[in-house]
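Sharing a structure here in structure tokens format.
In this view, the complex is presented without one of its protein chains, the others remaining in place.
By letter and in written order, the chains are A, B and C; residue numbering begins at 1 in each of them.
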Amino acid sequence: MFEIVIPGLILAGFALISASGLFVASKKFYVYEDPRIDEVEELLPGANCGGCGFAGCRAYAENAVNNKTVDPPCPVADAEAMQAVARLLDLEVEVKEKQVATLLCKGTHENSRSVMEYYGIDDCWAAMLVANSLKACAFSCLGLGSCVRACSFDAMLLKDGIVVIDEEKCTGCGMCLQACPKNLLFMRPVSGQVIVTCSNTDRGADARKACKIACIGCMKCEKSCHQNAIHVNDFLASIDYEKCTNCGDCVAACPTNAIEMRGQEVYVTA
Amino acid sequence: MLQLRTFKRGGIYPPHEKLSADAKIIFGEIPGNLLIPVNQHIGRPLKITVKKGDAVKRGDLLAESTGFISSNVHSPVDGKVLKIFRFPLLGGLIREVIQIQPTEPGKSFKEVLESDPYFDIDIGSLTPEAIRKRIEEAGIVGMGGAGFPTHVKLSPPPEKKIDALIINGAECEPYITADHRVMVERSSEIIKGIKILQRLFENVPVYIGIEENKPDALKILDELVSKDGDILIVPLKAKYPQGGEKQLIKAVLNREVPSKGLPMDVGVVVQNVATVLAVYDAFYYNRPLTERVVTVSGNVVNQPGNILLPVGTPVSYVVKKFEIDVQKVRLLIAGGPMMGRTSHSFESPVTKTTSALLFFDNRVFAERRENPCLRCGSCLRVCPMGLDVALYTQMIKADKIAPEAKDHIQDCIECGSCAFVCPADRRLVQWMRLGKTIIRREN
Amino acid sequence: MNVKEKLLKSFFVENPVTGLLLGLCPTLATTTSAENGLGMGLATTFVLVSSNVVISLLRNVIPNRVRIPSFIVVIATFVTIVDMGMQATLYDLHKTLGLFIPLIVVNCIILGRAEAFASKNNLWDSFLDGLFMGLGFTFSLFILGSVREILGTGNWLGMALVPGDWSTILVFVLAPGAFLSLGFILVGMNKIARVIEGGK
Partner (left out) sequence: MEANGVLIMDSSPLGRTGESTRKIMFTVCLTLVPALAVSVWMFGWDAVRVLVLTAVFTVGVEALIAKFSNTKIDYLDGSALLTGILLAMNVPSNAPWWMLLIGAVVAVVIGKQVFGGLGQNIFNPALVARVFLLISFPMQMTSWPLPGAFDGTTGATPLGILKTEGIGAIKTIGVGDLAMGHIGGSLGEISALALLIGSLYLFYKKYITWEIPVAFIGTVFVFTGAFYLINPAQYASPVFHIFTGGLFLGALYMATDMVTSPLSFKGKLLFGFGCGFFTALIRLFGSYPEGVSFAILFMNAFVPLLDRYFPDKKFGMVKNG
């Protein structure tokens, strides 16, 4: 009996000493961390893509809690998650629609013929050092996939010399926009189904020569639009998605098929 | 024979292929159509001073400089401005060009040149400021390839003491003989041009560096300067890239330009012989820089030669003049094969910096795929700048450039020695240029 | 998520060894034979299940600040029980596994599951989690042990699989062999995991 009591007492003594040590440590080395940081981080997607400009989701959460802001909103999280974050921080958040990357070019091999045989490195930035464009159109997509490599969500692929974007997978993080040396990618709200698939700012005749579906700046779309949502600047039409109602009048009016109506069916699968 | 000078580190010995070394400079006719690129220099973009429909005279300003580091562009012929639009230049970049329709197409260009009045100026009466101003007005840029405005190069800040002027007659690139022919045929003019430049720096000693594979140029210039104490002909070993500024200074004076530095940091100014000739023309004929000697060569050219062309002449004119079979051409290079740039349009115009037009068929250019780097170290061995090319390109490919490598990557002179010897056919120069782009984007 | 799906997931997708790369120290050290791997795996499973159950029961009692020491105490208790129990019943196996049985205390799977799962979930879920994770761990160790035993000694669970005059690849029972086999098993398991995840 006695031999079990002594170890018991010794252990109890150890426990007491350790417990007081723990108590001292917990008071002395206490670092306050807002528990909401963890909660916010939980709500974020956790992809650490950097699309918001912070060094990852944790950094975003710290900023959100410490500065009490959800600006810029996480480009990847859906509206629901961002609202949850905002509720947590007692903030009002306006519901922003999901944005998707869109390629403003349809210069496939068929539409814009190749004017050279490029032998260099398969990288858009590297190719730009050798030639502005591999196709007849100076503004066309190079089709070497720098944006595809920049995409963390496997939402882009190369097809017929241009990039095709899977809008379901696209999270709108915007990393591809910076990866494109020709600034051919932009963000549009996913509900905007009408797209001007051209970036050529040359005069109509030159643009037409360069690509079959080039926007020639004929203004027909501008006239056809009842919402005043489409405008031609520098011989190139552009759509104001705030006003566009997806009516499709401009698509019908366009003589070169440079405007495209994108329905759900054009989603491609990799 | 005295010891030939050269730079020590790196360098390669590509075959010379100077096919047109003995071909006299010929003069063509005014082509039916000129496309004059607006920006032909490194520096601030120009402002176009003409508009569609304007009539222009030979020597009229087409676009004027907008700052110190900028250089005017003039019309080489009388004519009318047809159109201002964007067009692919030699080298594949699409830029703004001014299309001019000459009033007298087909007129011999030699006649045009001979009709320019000659002024017998007294060099001694010119002040350095007047010289710099005239050079600036004439739109003279470095004609060796880079196109840096010459007046800027000739205006070092006062704290940089210039004690040597080097005239670059090395012409180390294979095929190109334009400078070589200029040195042989216009040697006395070059000496006069040098005298003008010498005035700028209190009559500093002048060294003319010429590679040994141009014995006739060496001989002619040597005879001309034998009575001149302060001009020295420096025969150089034929080694690439001897014509690179930093390498030439190392070879001639054994001075090492510091990393990220300029020749003026070691008290040197370097000028290309063609530029010196342009300076001579600007003073004695009051000509702006509107024409230059271009070597036409390559394995599909039957009669390789050198031709004086007005700036803006489309390549198609040269093709016709030299009776080149375009069906055979697969590769068109503006400049030499080592540093020149490929082009895809036969309508692209000659610019102030086009030293050669080379036409090749597919015999010289079977498809070469990039293979994995073997780390064989050839690129390090031949790099005249002593860069660890193999390591840097791996970093650039992975988009993870080490901080200590950034300065070195920017030091690359893009001479192409590394890719020339690479057994794995890696596009090392393109990778290095991509690296520079990435670094510039980060800053 | 039903039980079957969860079981499949803990075997292939979230397997502690091949999916999460936890507990590599006993994984590499004790898998010189299939039997050793199995023994180690089952011992760990026992500790994992028991500690998960106890911690789940105590999860509302343990203060957040001292949860780690408390978990360790609970885990250490069960490890001591396993250690003593094995010494009494499976003396040979205990001798081969040696130090690695007491070292289960610091196996990060157990503390990891206690922290990440048992301290937040109810008793039944914690029990299942401990069981499945433990079985997944055992599964990997068994596979790794089998590969190394067969390639390195030509035996499997004590049975001779190859004729005696054949040479066996000795390196597989040595430390480098453990790394090599684990590497190749990881390749295979990741492939399977991708198929399972992709199939959903």
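FYI, contacts are C-beta pairs under 8 Å (C-beta built on N, C-alpha and C of every residue); 3 or more make two chains touch, one makes a residue touch a chain.
Predicted model, so just to flag it, every value in this text is computed and none were measured.
Peer 1: Touched by the hidden chain, which of the shown chains?
Peer 2: Taken over the complete structure, the missing chain's partners among displayed chains are A, B, C.
Peer 1: Using the touch definition from the top, which of C:21, C:116, C:170 or C:195 touches the missing chain?
Peer 2: C:170
Peer 1: Going by the contact rule already stated, which one of A:78, A:97 or A:117 would touch the omitted chain in the full complex?
Peer 2: Reading the full complex, the residue touching the unseen chain is A:117.
Peer 1: Could you tell me which of A:57, A:70 or A:130 touches the chain that is not displayed?
Peer 2: A:130
Peer 1: What does the interface between subunit A and the hidden chain look like in terms of residue numbers?
Peer 2: 114-121, 126, 129-131, 134
Peer 1: Spell out the interface residues on subunit B facing the chain that's missing from view.
Peer 2: 9, 12, 14, 92, 174, 246, 250, 256-261, 265-266, 316, 319, 326-333, 335, 337-344, 346-347, 360, 362, 364-365, 368, 371-378, 380-381, 384-388, 390-391, 402, 408, 411, 414, 416-417, 419-425, 427, 429-430, 433
Peer 1: Even though one chain is hidden, which residues of subunit C still touch it in the full complex?
Peer 2: 167, 169-172, 174, 176, 180, 183
Keep this in mind: only the chains that are shown with their structure count from here on.
Peer 1: Taking each chain's centre as the mean of its CA atoms, how far is subunit B from subunit C in angstrom?
Peer 2: Those two chain centres are 70 Å apart.
Peer 1: How big is the gap, in whole Å, between where the Cα atoms of subunit A centre and where those of subunit B centre?
Peer 2: Each chain reduced to its C-alpha mean, subunit A and subunit B end up 44 Å apart.
Peer 1: CA centre of subunit A versus CA centre of subunit C: separation in Å?
Peer 2: 41
Peer 1: Multi-chain contacts in subunit A: which residues touch at least two other chains?
Peer 2: Within subunit A, no residue touches at least two other chains.
Peer 1: Quick check: what residues of subunit C touch more than one other chain, meaning two or more?
Peer 2: Answer for subunit C, listing residues that touch two or more other chains: there are none.
Peer 1: Please name which positions on subunit B make contact with subunit A in the complex.
Peer 2: Interface residues on the subunit B side: 85-86, 88, 92-94, 341-342, 344-345, 367-368, 370, 427, 430-431, 433-434, 437-438.
Peer 1: Residue numbers of subunit A touching subunit C in their complex, please.
Peer 2: Residues 18-19, 22, 26 of subunit A touch subunit C in their complex.
Peer 1: Going by the contact rule at the top, pick out the subunit C residues touching subunit A in the complex.
Peer 2: Result: residues 65-66, 69 of subunit C touch subunit A.
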